[in-house]
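Removed: one protein chain of the complex. Kept in place: all other protein chains.
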Amino acid sequence: MAALASLEIENLACVRGGRLVFRGLGARVEGGGLLTVEGANGSGKTSLLRLIAGLSMPQQGTVRLRTNGGGEIAEPEDRARHIGWLGHQDGVKRQLTPLEQLRFFAEFYGGTADEEATLSRVGLSTARDLPIQYLSAGQKKRLALARLQVSGRPLWLLDEPLAALDVEGKSLVADLIGAHCAAGGIAVAATHESLGIACERLHLA
Amino acid sequence: MAALASLEIENLACVRGGRLVFRGLGARVEGGGLLTVEGANGSGKTSLLRLIAGLSMPQQGTVRLRTNGGGEIAEPEDRARHIGWLGHQDGVKRQLTPLEQLRFFAEFYGGTADEEATLSRVGLSTARDLPIQYLSAGQKKRLALARLQVSGRPLWLLDEPLAALDVEGKSLVADLIGAHCAAGGIAVAATHESLGIACERLHLA
Amino acid sequence: MLEYANPKRFMDLSGALLPWLGAVAALLLAVGLYLSFAAPPDYQQGDTVRIMFVHVPAAWIAMMAYGLMALASLVSLVNRHPLADVAAKSAAPFGALFTALALITGSLWGRPMWGTYWVWDARLTSFLILLFLYLGYIALWNAIEDETRAARACAILALVGVVNLPIIEFSVQWWSTLHQGESIVRAGGPLIAGVFLWPLFLMALGYTALFFTLLLLRMRTEILDRRVRTLALGRGR
Amino acid sequence: MSAWRALVMRDIRLATRAGGSAMLALAFFAAVAVLLPFGVGTDLKVLGRIAAGVLWVAAVLAALLALDRLFQADFEDGSLDLIALGPLPLEVVVLAKMTAHWLTTGLPLTILSPLMALLFGLEPRAYPALLASLAVGTLAISAIGGIGAGLTLSIRRGGLILPLLVLPLLSPAVIFGAGAVLAAIDGLPSAAMGLLAAFAFTAVVVSPFAAAAAVRLNLAG
Partner (left out) sequence: MSAWRALVMRDIRLATRAGGSAMLALAFFAAVAVLLPFGVGTDLKVLGRIAAGVLWVAAVLAALLALDRLFQADFEDGSLDLIALGPLPLEVVVLAKMTAHWLTTGLPLTILSPLMALLFGLEPRAYPALLASLAVGTLAISAIGGIGAGLTLSIRRGGLILPLLVLPLLSPAVIFGAGAVLAAIDGLPSAAMGLLAAFAFTAVVVSPFAAAAAVRLNLAG
């Protein structure tokens, strides 16, 4: 994992469907830091994460990554290569088993993780060869968590990472984020619940 | 709303995909009561709700409703007519505006609710004529809540009612359930978070 | 050019221009139609030749409208200018209309000339395809709720579809067809007598003025619609 | 009754809204019919002969495409659970959806067909047979297609498996329907129209039960 020095957001404005969602947003997260994004329903948390990922373009403002070497990454295409994405939708294919999906993502993202170990870490070892449609909501979310780990990307963007998870699953998420940050990664999480770890907070009005 | 005397579950067993999920499950909720179903991911909460609704059939055991008049409802088709359903998926149509969707459900379920008042109760009054795809995850959930109210059904089955809602939305859910039970209704909620109201608990292992 | 592309400027300018343009269209069409009927019957075709004055300009406008739509789409993709979106979106229904008009008049003409309403010849067929391109374009606009997204998706479609224009234009040269070859706008001067040329010319100008009148009207309503919608969205939250 | 009306109206609204299936089924029908002469050659004598078959097959395909998501869209977003818990028996729900489907595809296809027939140079005296056979035949398509849509409900890529299930069941409709038109071209009497009507009647009566059973099965899964 190429460690990052910081994520910088400056004067960001977001328009969706012709409507201003937020503007003048700024934030800065150092390597090893966790930023949680809070705010009411419809305040723009998901939109902000998509802007950071470069999946959509801001009306105004910049998002910038700095590498430890001092390099600066401003182009969305380059930024995309540093991002581990845990979206609102689980991105899970019905036709493939958990192990197959994970293998595909590891190969596609060029990671070197041990897929089976990752699956058992998220509590899916017994389900690894089941058809996906046999999984419950929380089990699918766990698969998405496994995929995130396998990606080997330094900047994690998490949209409601706790949704659908049981108590043990929630503490698993906290552990995973903790380990990721301890290794020098950065995480930004939009959530309505506390993650239970130290973090900076950004509140969208 | 035809008030119910009780919901009785006896010796219920559930098999999914050839695998036993739970068995020997029993519970009884009196009119005005709230039962929360807890348990780890994959323990069968969603499956239990579908069994109660009559959407799927148990391997063994019975689900029974008793009306205040002393009548007994055991047939799944009859039971279905008493159920207000808030599923995991939001059941929201992209092509229709919130108001149109709600109107359809009110007419379809034969309710007599005031749709606009219901929408403003769940905080969607300003969004009532927006295309649905402009709504955030939480806003869609709020629409589903509005639909539940409009249904006018006495037995509410709620699958993770708090997911995707902000703090204010969560207390709204608690209020709605409270009001429903106070009016003599019954609610069964599968959730990983506390609803913050008094309830009986059923724990699936 | 771009300074007129400011929607406000556009509204002012088009508002001032519209009555004049409308008047010119009406005048040209009136004179053109009068001359069309005043022209002598053709020695071969008799009175049916008069369909030409309705048919040929309609076909021209139909193709020009697609060209215009594609051009506006290009501008919209490159410069992201909302006015270009509005222009492209507004041109489509009238393009479709004139295409339909050319098809209908053409097949009415075909009955006396070729003995059938329809033949599957290259020009007719490629022109029918033009109608489908228009319909697809309109359907795509309607199918995507989000305005900007719809605009850009449609721009891509319009540009890809541009390949059909040369096929229509040159179909008469590439394949032997029943349909008339180039007889008016061609190297070496027109093959048509002056009595027919004049009304045709006036009708073509009249159609053009009519098209632009309709286009401007439609663009204005579209812009006003958008303003209303943006206001409504601004309240909804 | 008002629940039935609400459901039919909702489905019609969904089908005619942006991206809805009604207009598109028409456009698809026309596009397929237009595409064929490219490949077949443009001899109007040949085309007039095959017009009935081509229009029938194009109509079947257009209606099938619109069927694809008859239940599936509602299934995937959870609406079908809500509808199943509503006041109507599932058989009636299914019938309402088939009705809306026919009103938004079968009926407009039938109305458009004479125009298409004109392009193909169909014998004028065969027009009544074409209209009648399509009006009746599309009823059978909506009904039998509904069974297929119910069966393929839980298959994500149901779009392809559906025609496969349904086309063999529909082949009698195509045979009788196009047969009625062919007989009319030659001015011959034919039992085809009567057979088609009987086929459609049976389909409409039986399908709601079969389709409802299929849907119920998928909901329980």
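When the chains are written out, they are named A, B, C and D in that same order, and each has its own residue count from 1.
Note that contacts are C-beta pairs under 8 Å (C-beta built on N, C-alpha and C of every residue); 3 or more make two chains touch, one makes a residue touch a chain.
All of these numbers come straight from a predicted model, not from anything done at the bench.
*Asks:* Using the definition of touch stated at the top, determine which of A:Ala3, A:Ala80 or A:Ile197 touches the missing chain.
*Replies:* A:Ala80
*Asks:* Could you list which residues of chain D touch the chain missing from the display?
*Replies:* 19-21, 24-25, 27-28, 31-32, 35-41, 46, 49-50, 52-54, 56-57, 60-62, 65-66, 68-69, 73, 155-161, 163-164, 167-168, 171, 174-175, 177-178, 182
*Asks:* Can you list where chain A touches the absent chain?
*Replies:* 53, 55-57, 77, 80-81, 83, 85, 87-93, 95-96, 100, 104-105, 107-110, 147
*Asks:* Tell me where the left-out chain touches chain C, residue by residue.
*Replies:* Chain C touches the chain not shown through residues 125, 129, 132-133, 135-136, 139-140, 143-144, 146, 148-149, 152-153, 156-157, 159-161, 163-164, 167.
Definition applied: only the chains that are shown with their structure count from here on.
*Asks:* Taking the mean of the CA coordinates per chain, how far is chain B from chain C in Å?
*Replies:* Centre-to-centre distance between chain B and chain C: 55 Å.
*Asks:* Taking each residue of chain D in turn, which ones touch at least two of the other chains?
*Replies:* Those would be 18-19.
*Asks:* At which residue positions does chain A touch at least two other chains?
*Replies:* 17, 42
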